[in-house]
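Heads up, one of the protein chains got dropped from this complex, but the rest are sitting where they should.
Chain lettering (A, B, C and D) follows the sequence in which the chains are written, and residue indices restart at 1 in each chain.
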Amino acid sequence: MQKITCESLIEKACELIENGTVSRVIGWKKGEFDYDLTPAVFANADEIKKNFIYNDFSGANFSKYLIKETRKGEGKVLVFLKPCDTYSFNQLLTEHRFDREKVYAVGIPCEGMADIAKVKAAVGDGILKITSEGDELIVENLYGDVNKVKLADVLAERCVNCKSKKHTAYDELMGEDGEILDNNRFDEVEKLENMTEDERFAFWQNELSRCIRCNACRDVCPACTCEKCVFDNPKSGVENKAIADSFEEKMFHIIRAFHVAGRCTDCGECSRVCPQNIPLHLLNRKFIKDINTFYGEYQAGEVEGSRAPLVNYTEEDIEPNDAVKREE
Amino acid sequence: MQRIGVFVCWCGSNIAGTVDVEKVSEALKNEPGVVFSTNYQYMCSQAGQDIIKDAIAEHKLTGIVVCSCSPRMHEATFRKTAAAAGLNSYMVEIANIREQCSWVHKDMQSGTEKAIILGKAAVAKVNLNAPLTPGESPVTKRALVIGGGIAGIQTALDIAEAGFPVDIVEKKPTIGGKMAQLDKTFPTLDCAACILTPKMVDVAQNDKIRIFSYSEVEEIGGFVGNFTVKIKKKARYVKEDVCTGCGICTEKCPQKKVPNEFNMGMDNRRAVYIPFAQAVPKVATIDPNYCTMLKTGKCGVCAKVCTAGAIDYTQKDEIIEEKYGAIVAATGFNPISMDKFDEFAYNQSKDVITSLEFERLTNAAGPTAGKLLRPSDGKHPHTIVFVQCVGSRCDACAEKGKEYCSKICCMYTAKHAMLTRDKYPDTDVYVFYIDVRTPGKAFDEFYRRAVEEYGVHYIKGMVGKVSPEGDKLMVRASDLLANKQLNIAADLVVLAAAIEPDKSARPLATMLTASMDTNDFFTEAHPKLRPVESPTAGVFLSGTCQGPKDIPETVSQASAAAAKVIGLLAKDKLMGNPCVAQSNELMCNGCSSCERVCPYGAITYADKEFRMPDRTVAIRRVAMVNEAVCQGCGACTVACPSGAMDLKGFATSQIIAEVDAICK
Amino acid sequence: MRKCSLNSLNAVFEKLANDSALYMPVDGDKGADYKKWEMGDELSSALNTNRSAKDFFFPQTENLMEFKVSGKEIEVIDTRDEKEDFVVFGVRACDAKSFDILDTVFLSEPCDSYYANRREHATIVTLACTRPSETCFCNVFGIDATKPTGDVTCWKTADDMYFEANNEKGKAFIEKIADLTEECDSKAVEEQQAKTKEILKKLPLADLKTEKFGKDKTAEFFDAPEWRELSTSCLGCGTCTYVCPTCQCYDIKDYDTGHGVIRFRCWDSCMYSEFTKMAHGNNRLSQLERFRQRFMHKLVYYPTNNDGVFGCVGCGRCLAKCPISMNIVKVMKALGGNDGE
Amino acid sequence: MQINNEFKPKIVAFCCNWCSYAGADLAGNNRLAYPECVNIIRVPCSCRVNPIFILRAFQRGADGVIICGCHPGDCHYTSGNYYTRRRMALLFSMLNYLGIEKERIRLEWVSAAEGAKFAATMNEFTEAVTALGENKRLEDLRCKK
Partner (left out) sequence: MSKEMENLKSEIIRSSGVNPKKCMRCGKCTGTCPAFDEMEYHPHQFVYMVESGDIEPLLNSKSLYKCLTCFACVDRCPRGVEPAKLVEAVRLSVIRKQGANHLKADDIPALLDDEMPQQAIVSALRKYSK
């Protein structure tokens, strides 16, 4: 599969905006550095040519922006979707969160995105320039060093465990479509499951105690699109602005994960954005793994309109008391 | 802020015996919102209710908490009391300090503490209660009776008598049920057919009653006053309206080897048949499992001999959809299978029979034309052993049998024994019993007559084993009073098999969303005070589907159920349950989660224009609840991720307030 | 100036920790964070901590008082207590400067006694930077990363740790570790400073312009069209505010524990839709307004109220942590801070 | 706070109105004793029980939470308990994944006819929770006295 180039995306975006297919383009905008791209809405070809960028750090999932963007004005919005993004896209459609008619979706292949933290861990801080060459990133720093690092070694966690290279929704596909992949995304979950109750408690206590309740995980999540979140609603019984007790960090993360259980597409944005580096995806994946085990394989967003496991049942479902029985 | 009154009931000593009611009412005085608190001997009494009414007026109460028995008992009572005093009836909450406190706890101190906690929880809830007004829904003035035995017949007749149309759905080709198979009825010994068949004819002739025989209920939707039922009319391959019931087809049909279920398989019928002479409707039915024409396409004798031209081999099952205001379950019973009772040799010897088979053997319309003959060799039996409690009163954990007493066996066995001795004085009749239970008008006198006048040998003890030896049945049993083991060479053994609910009851209960007990008998709304109603509104219980009972009891319950149905159908409108779901459109995402879990299809969506918090205007898809259809289960409230869906009367904030009050 | 060899640094820490609580950045598996020092902990070599040092004086949540409810009586309980002395070691120049900004807010009349109590009992020991990150821009706000403020300033070279007291509190600190340190000249320190300054000049954000912002510029920027585009992708999360060393907004809330009420304050974020929600509704209804508020506050409102001092110290945390990589630098550039670009 | 061998847990039982609440009433009718620490909250159906309520109970000081509903297939509302079953299966599994003692939370199907089962279940559950001791892992210190 060919690597898609920034130029080809710019060309496509300009073409669609100029021929009137779309009136706006959601894309990545150049940042101060080569890795700090910002999602942006471009309204004309000039802007696109000047500021649109697609590189190894174009990780942000645009699906969620469609809710807000499709409510604005006339004309269609062009959105570029990596395979994982299409799952979120489909899930939002399933939940009627935006008007499909107002979107022109272009599927783009993806070979995985780099995690800047991993890059810095590998080659150090003070990065001035990152360029891509074949399967390597060339990193220049403040101190005049030029380091090379293999993209495969600095892939974001979600890309290492990529579940699918297949686009589940698009109007147009650039390049070839891939397949759903075998992956090891549940390995870490299993590792935790195999710990003792005490060890698991210690693990999560340590992780969750770092939470600063910035809500970034919620706000970036393409499944968390509630008009009013329960955590912002004083009447919900769980509202809180900051964590005043270790209970609250658990409450927040359990309910957050539970609310997206069966709807989470495992896009990994929550873990990507966490300023405290809490492995939030391990909570969501636990639900996905349990759902697969208890109710049969199900991946939210794979099929538009599919019935989420929590709004479904069979008469023979596992009993909750049995669901937690495991040898310890 | 609410102005709450707390009323603590002593329930005589039922509550006051374990709970210091004075302390409870004192403690609850300090709860937020409480402006008045008192206790009284019987809150549900007129005097008690007057205390509440007076307090509402005097203290300008906006909400009341009654600490008393279960809300399932008197919530309605106190709601009426509140309403009578001008307070919205949904401003009443009950703290269940009897069933869930005083009756299950023994220690005064901890019982009192718990009662206070339960009271606090109720106060916390009332603080968040809002007046609710029930919606109204129209009543379809037609009733459905499921089952056409004596229970169903009586219920249908009584409802029709009151002027309401009734449909009977019976899965067999004729109505009549078990009673049609009986010979005589205790304790009067009048013939079952003589008293039943006129009622069957009444049903057939009543223009308010429709009979769907050979039919089954397929699907039930809706709710009290507004049920929609799909009835499957199975193809009987005979045009019901054309068939004259002359019976020629049933005589000419060449397929003669069909076990006759009406005679408990003790003789055969044809593939086309009328179950018995007095069947209603008197229409032939072709049994597709045996009809050569239907199976191979070759035969057609019945069509040839039918002068009315009623035979139609192409008939298909038909689905009829009808609306009903009320549904009566009258699905009846069956004797349990004797397969697991090897010790009685039921499967080894034809001469070991069940009591229902015995009924057919002594019935003039039965396989032996009423002569008591052994099934094996047609000889007259001289020694007959009756075994009682076969499969009744067993241990709950036993693999075979039922835990309950089947209630009718003692009496019908006495009847059988008596009739046998009456007709055949040369027979020795033994009845093995554990207890003889004869509570009922003229019942014990009847049993005593069997012993004293007819010389039936009643032996206290149980039969341990029956073993066929030659043409005899060796019955080994204990005679507990003599402390002896008996060995009787019997010609016939009759087993009083336990009875169980018909197998169709369980799927029906599921369709009706009516609850059942562990034995598959329908549960009544209250064991004493509402014995003919199911907890599911609009569903009533008639006959043995609710529990074992004899004919007089069945008929009285059937009439009682009819009275309840008539009461319901006489109303033009029903007040709905106001505790229904409510969608906050400002918070709704339109995601459809609620719609997917709603069992009633009560949720619909609309695109509406909203002024968003950031002053923009957006068209959003939002959920709306049809209050007449919603039954208030609350499944949607949890499915909803944003909490836009809430349940009136059981609001999130109310439940949380209860949790907080209990846990503090 | 005094110094000790890095080998004996642990002894210094031990001495300090014996005396009062000692906090310093320690490496965890997910980056460095302040931790109470215990034997065996090592001073992190990371440039800075995930969370800023403001937590020491302005913790994320803090109980202010309690109410006891018995029946219908309410009793007010003052839960304040006098804090004990503590040392914060290894604060970087940017965070050290942030204390000045917080002080202006919390210590000006009416003085925030909770904050003051903590501040009084703290000794701030700063540590000069040697390997800045590309996200650093403290120099833009006139901060010298090679000579951070604080009660004591430290420099860490390849072999030694150098200490210099900046005030009386600092002198007392130096006094405390006098037997473990030796008097020395500042040559090594000066060399390091010069070297670091060369690097600081090369920082990509070194030439970020602040001139256009500052005092009384509200009218100029309030209705700038750029806000729309800048705020478009903002998620409205609170990451920037919570990692920011100078953000000082808080909410005061009552928590009903079931047997009493705790009145506490907690960080709040102007980026949140519920921020300063009152009976009449929200002050700032759109994400644009909320977004604008935060940056206007840092770049215009704060300077307006505080003699032109900016409300940003250029620590770069928001640059690194924002989920969508929108930050004050991009805002400054977009609003014309760097015409030449 | 409490001497360990005298530890009396606090237990919240959510009971559906149609089956389990009636089952609890039946336990009362038959005078089948169970511990005072069990406090019942009536909900129309077990499917009304939001995981938030359960966590809230733990936060506020509950040591055990039990949810009771109609047996599968017997739900008064046809399907409510099937949804409960899925929600709780996932929630229980998640709580355990976070290291919360699995014995603290339970779901039981109790019909209106099962007064004896109700009492037995509550006795057994209370015993299990008592054996675990105070809820430490899902406690909110502010709510402790």
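Assume a residue touches a chain if its C-beta (ideal position, glycine included) is under 8 Å from a C-beta of that chain, and two chains touch if they have at least 3 such contacts.
None of these values were measured; they are calculated from a predicted model.
Shown chains touched by the hidden one, complex as a whole: B. Contact with the undisplayed chain is limited, among B:463, B:494 or B:551, to B:463. Only one of B:434, B:451 or B:489 touches the absent chain when the whole complex is considered: B:434. Within the full complex, the residue among B:1, B:369 or B:397 touching the omitted chain is B:397. On the side of subunit B, the interface with the absent chain consists of residues 343, 389, 391, 393-395, 397-398, 401, 432, 434, 460-465, 476-480, 483, 485-486, using the contact rule stated above.
Methods note: only the chains that are shown with their structure count from here on.
Averaging Cα coordinates per chain and for the whole protein, the chain whose average falls nearest the overall one is D.
Chain centres here are Cα averages; for subunit A and subunit C they lie 30 Å apart.
Centre-to-centre, using mean CA coordinates, subunit A is 54 Å away from subunit B.
Distance between chain centres (mean CA atoms), subunit B to subunit D: 30 Å. For subunit B, the set of residues touching two or more other chains reads 597, 616, 639, 652, 656, 660, 663-664. Touching of two or more other chains is recorded for residues 51-53, 56, 60-61, 73, 79, 83, 87, 140, 142-143 of subunit D. Taken as a contact graph, the chains are fully connected, with every chain touching every other chain. Looking at the complex, you find that subunit B touches subunit A at residues 586-593, 596-597, 605, 616, 618-621, 639, 641-644, 652-653, 656. Taken together, the subunit A residues at the contact with subunit D in this complex read 189, 192-193, 197-205, 230, 236-238, 244-248, 250-251, 254-255, 257-258, 261, 283, 286-287, 290-291, 294-295, 309-315, 317-321, 323-325.
Of all residues in subunit D, only 60-61, 140, 142-143, 145 touch subunit C in the complex they form.
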